[in-house]
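There's a structure below that I have some questions on.
The complex appears here minus one protein chain, its other protein chains still in place.
Showing chain A:
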Amino acid sequence: MEGQTVEKMKAEADVLEIVDTKIDMAKYVDAVRDPGAGAISTFIGTTRNTFQNKEVVELQYEAYKPMAILELKKICASARSRWSLVGIAIAHRLGTVPTSEESVFIAVSSVHRKESLDACQFLIDELKARVPIWKKEVYSNGEVWKENVEFVQRTQVCKEEFYQIYDAESKLRNWQFSI
């Protein structure tokens, strides 16, 4: 019983934020720092400047905020059920993120390093699969909403018909597929 209370307290201390400004990485590392933790593992997602030889001018992120936070909590609970962890902190930035800047940051601490390293990978994979956050790549000659392979695999809703190309009012609408 006491162990469960401690676990619950740790989970409640998880720092999960969706922010509009540059991510303060040190803040989230400090949030998971603990005298009992021998390791802190981190993941930083940064914005790439090219896609298929096209220059990406900027990236824009949009989120369904309340649900994104709830999904992040579920992901953390899932990680904690798999590994013994001390602290978790996740931050995702919205709005315009210039290239090479951080769009997502994850920090996980654990007593020994294996748990935090494994959990860190799990957390970013789950985030890409479940959390309702969308990214738009803006090029010099257009823009496209990019989304995650893992998301459609997980929800199993996307159908092949989605990829049809059709003419509508003399316009050709095409889909950009992510690599």
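Simple rule for what comes next: a residue touches a chain if its C-beta (ideal position, glycine included) is under 8 Å from a C-beta of that chain, and two chains touch if they have at least 3 such contacts; residues count from 1.
By definition in this document, contacts and distances are computed from a predicted model.
Novice: Assign the chain not included in the display its UniProt protein name, restricting the answer to "MOCS2A", "Glucose-6-phosphate 1-dehydrogenase", "AP-5 complex subunit beta-1" or "N-acetyltransferase domain-containing protein".
Specialist: From the listed options "MOCS2A", "Glucose-6-phosphate 1-dehydrogenase", "AP-5 complex subunit beta-1" or "N-acetyltransferase domain-containing protein", the omitted chain resolves to "MOCS2A".
Novice: Using the document's definition of touch, tell me which of A:Asp24, A:Asp118 or A:Glu143 contacts the absent chain.
Specialist: If we include the chain that is not displayed, A:Glu143 is the one touching it.
Novice: Counting contacts across the full complex, list the positions on chain A that touch the omitted chain.
Specialist: Residues of chain A in contact with the hidden chain: 52, 54, 62, 64, 66-67, 70, 132, 134, 136, 139, 141-149, 151-153, 155-163, 165-166, 168, 171-179.
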